[in-house]
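Input: one structure, supplied below.
And then subunit A:
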Amino acid sequence: MTDIPLVSVRDLTIGATTDAGRRVQIIRGVSFDIAPGEIVALIGESGSGKTTIALSLMGHTRTGCEITGGHIRVGTSDITAMNEKARANLRGTAVSYVPQSAAAAFNPSQRLMQQVIEISAIHKLMSRSEAEKKAVGLFRALALPDPENIGNRYPHQVSGGQLQRLSAAMALIGDPQLVIFDEPTTALDVTTQIEVLRAFKSVMAKGGISGVYVSHDLAVVAQIADRLIVLKNGEIQEEGATQQILDAPAHPYTKELLAAFKPVTQVHAAFERDPKEQPVIEVDGLFAGYGLVMNGEPQIKILKNVSFKLERGRNLGVIGESGSGKSTLARAIAGIVPAYGGHILFDGKKQQLALADRSKEDLRIMQIVFQLADTALNPAHSIERILGRPLTFYHGMTGRAREARVIELLDMVRLPAALRHRLPGELSGGQKQRINLARALAAEPELILCDEITSALDSVVAAAILDLLKELQRELRLSYIFISHDLSTVQAICQDVLVMYKGEVVEALPAARMASDARHPYSRLLISSVPQLDTGWLSGLEQDPELLAAFSNR
Partner candidate 1 sequence: MTNKIPTNWTGRDDAMVEHAIRRGASRRELLKMMLASGVGIAAGGSLLLSAGRAVAATPVSGGHLKAAGWSSSTADTLDPAKASLSTDYVRCCAFYNRLTFLNEAGEVEMELADSISTDDAVTWEVKLKKGVLFHDGHTLNSDDVIYSLKRHLDEAVGSKVNSIAKQITEVSKLDDTTVKIVLATANADLPTILALHHFMIIADGTTDFAKANGTGAFLCETFEPGVKSVAVKNPNYFKSEGPYLDSFEFFAITDNNARVNALLSGDIHLAAAINPRSLRMLEGHDTVRTSVSTSGNYTDLNIRLDLDPGSKAGFIEGMKYLIDREAIQKSVLRGFAEIGNDQPISAASRYHNPNLKPRDYDPERAKSLFDKAGLLGQTIPVIASEAAGSSVDMAVVVQQAGAQIGMNLDVQRMPSDGYWSNYWLKAPVHFGNINPRPTPDILFSLLYASDAPWNESQYKSEKFDKMMVEARGALDETKRTEIYWEMQEMISNDAGTVIPAYISNVDAVSSKLGGLKSNPLGGMMGYVFAEHVWLEA
Partner candidate 2 sequence: MTEKMLTLRLPTPRNLGYSFNWIGRIGLTIIVLWALVAIFAPWLTPYPIGEIVDWDYFGPMSHQFWLGTDYLGRDMLSRILMSARYTVGISLASVTLACTTGVIFGMAAAVIGGWFDILLSRMLDAFNGIPSLLFGLVVVAAVGSSIPVLILTLAAIYLPGAYRFARALAVNVNTMDFVTVARARGERTSYLILHEIFPNIIGPVLADLGLRFVFIVLVLSGLSFLGLGVQPPNADWGALVRENIEGLSLSSPAVVFPSIAIASLTISVNMFIDNLPIKIRDRSE
């Protein structure tokens, strides 16, 4: 590494304007350097300003924000001094960007190749044919299948992992000195994530390109970054070499982050159930699917013969990757997607399969909580209204009593009572998810179906939510069915685990001994793919390529 850093940022401050025209500082005097060929990770939870900083390196700020102070230098060019046009010339050639969700970042109506080589077209770097040749080379380097022709497809025709790698190719086509990765693997399944990380790592190393890797996931960052910068509320908390920070975190916040990763010990049942009690829920040979129903069977069949039993006070984890049908299972149990075969017994009592046929009471005792809190909460309703409705609906509460209960519920999910006058749009992700949960609790259910409720959250927040779930369980004698693609979360709260693949349960395991007991190859692959908080993990990881080929859904 040379002495002069490729990038240097000095006392960067970025301001934002709220609806009301109030100015707020979201980045407060941030300074750091990036040496050529070095990969620096920006760590922090959402709202910490990591993405804002990363984008500012391209001279781009999202609407309402603007760089209010400090200097950004990339190579020889002073970003902060440039006008928009000059910045545009830099984008894609000097600095390029790999978005968080490639699925959203690709124009659905254009072929992939066209978009990958667009940079070369915009900046007139090379002829189309050259560009395509180069792109194919990158595809190969990024271990994309059928590199020759994949470019002719449309975004919806390739898998998420492939899109993510394609977006990397898109970023690299212009030979940038610096690539910004904005949570590039967050949206991916673990098995896929590994391939993508590998691909990134190799191309970056080959090209000696510097990188900024924005993420909230320490384990992932540990695999790829040379140096970590820990951010909170737009300020740098701690900065240092990856290994050093992992081993000896100085700043309390960093410690907190790491704590969220400490391997979980065996979780016990929240309370002792009396043996005479029926299992809270028993599912037997469940079949479900979507689409036009023809002679009793839907066109697209998802669940195939799913059976399990959940004792009161225990929690069942359902793991599997996208397309494994785990969400469909939750919906089938809740009756949103009526099963077309099998039985659901609740407390030994047979349940109607279709939502419409169930009684209010049956609906009340089993509540479902969705993954994306932002879409799960009606943006037009105040929190009070959102929490109040089930109270009125199930328990006929109104007026004072209702308001009191709402405050109580907010307290249960550790939120201030004042929040009840806000709209969902004004809450942070974690807060929304808590409201989401509180709404379920309002019904006073016995079973809660949690569909990926922590996956969209920062690790620290997620950990907090999990603790909350446990407490609530103790207080309210709840049982959870916990659906997730992330083993550590499942292990953190469940006693039993179902591993699902392509709509079927491939294996049922006790959560504590998954690593040891897993027999089915897919479960093993899954378990082995979970990133460890260890810089050497990825390079050391041995996975059977056939297994990968067979199971990871590309």
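General remarks:
Everything that follows uses one rule, which is that a contact is a pair of C-beta atoms (placed from the backbone, for glycine too) under 8 Å apart; a residue touches a chain by one contact, two chains touch by 3 or more; residues count from 1.
Picked so that all candidates are chains of the complex that A comes from, given by their letters.
Just so we're clear, the structure is a prediction, and the values are computed from it rather than from any experiment.
Candidates 1 or 2 all belong to this complex, yet only 2 touches subunit A. Against candidate 2, the residues of subunit A that register as touching in their complex are 18-22, 46-47, 334-336, 355, 358, 360, 363, 367-368, 370, 372, 375-381, 389-390, 393-394, 422-423, 425-428, 439, 443.
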